[in-house]
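Structure, as structure tokens:
The complex appears here minus one protein chain, its other protein chains still in place.
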Amino acid sequence: MDNEITLSFIAKSENEALARMVMSSFIAAIDPTIEELSEFKTVISEAVTNAIVHGYEEDGVGKIEIHAQRLDREIVVSIVDYGRGIRDVSQAREPLFTTKPEQERSGMGFTIMESFSDDVEIYSIPDRGTTVTITKRFVPIQESSRIV
Amino acid sequence: MDNEITLSFIAKSENEALARMVMSSFIAAIDPTIEELSEFKTVISEAVTNAIVHGYEEDGVGKIEIHAQRLDREIVVSIVDYGRGIRDVSQAREPLFTTKPEQERSGMGFTIMESFSDDVEIYSIPDRGTTVTITKRFVPIQESSRIV
Partner (left out) sequence: IGEIQRFLRDDGMVKISRSIRELNFKIRHATDDFLKKHERQPTILELASILEVSREEIVMATDALRDPASLQEQLYE
């Protein structure tokens, strides 16, 4: 393990920006491109927002933990909440599926997480909480320029 | 309590920047000036550096925890290590006192923390660890411009 942190914070929307910044600093050692960083922040943002709005449904009542590990250019991040959980995980993953259409949620959160990362695992127990574990490998700059 | 976070990380120098960043994001809600932000970061930096170089003496062997609370414009931050501890706390606080003169340490860490904050408390048990608790009140902008 090259590095490892745990961040624990109150589930409120103000802290979604905090979580994004902490994760940005955590991957600074990788020196990502602007695009990679912005994709990674989007992934974190979707997962943390889900924990706040679906996990707890109300600002300021619960706790969220983020556990992140880095090994060379691979990051594994778990976003943990102790909220209401997800009854049907494969349904939740489906594009456009949302249980909060009234709040203008798009139902695209998990789809976005999947497309901007290498792996998304969801572990959830109803009324106990949800852990979303995201793996992201950052390609060294030489390789990515070959692809582009 | 307006907000509250806990960060736990490996005691290594790369994470001193991370800790600074996390605390910067945490106080962003107060909307400090760049100068206030930079003073506050210096305080965090001195405390975290102490935990790394004096608490554990070696990179990557121990854990550091930062616990921060915000109430309106007041921040209380504790920096905790489980390292060698401080035998004589009042001596350690003295300007220019250092147990590592060979590493070009200035012995001014605690003096800097004190001058850039409103209160610094040190609680330490030899061979058990050290907790440094810093209180900082941010003056609203109207008042500070009146002073200037």
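As written, the chain order gives the labels A and B, with residue 1 at the start of each chain.
We take it that contacts are C-beta pairs under 8 Å (C-beta built on N, C-alpha and C of every residue); 3 or more make two chains touch, one makes a residue touch a chain.
What you see is a predicted model; the values in this text were computed from it and never measured.
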Query - Sole contact to the chain not displayed, among A:6, A:33, A:69 or A:133 - result: A:33
Report summary line: Considering the complete complex, of B:31, B:72 or B:118, the missing chain is touched by B:31
Query raised in the report: Which subunit B residues touch the hidden chain?
Result: 13-14, 16-17, 20-21, 24-25, 28, 31-38, 41, 45, 49, 52-53, 59, 103-104, 141, 144-145, 148
Query - Interface with the undisplayed chain - residues on subunit A - result: 17, 20-21, 24-25, 28-29, 31-35, 37, 141, 144-145, 148
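The criterion applied here is as follows: only the chains that are shown with their structure count from here on.
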Report summary line: Listed in rising order, subunit B residues that touch subunit A in their complex are 3-10, 12, 14-15, 17-18, 21-22, 24-26, 28-29
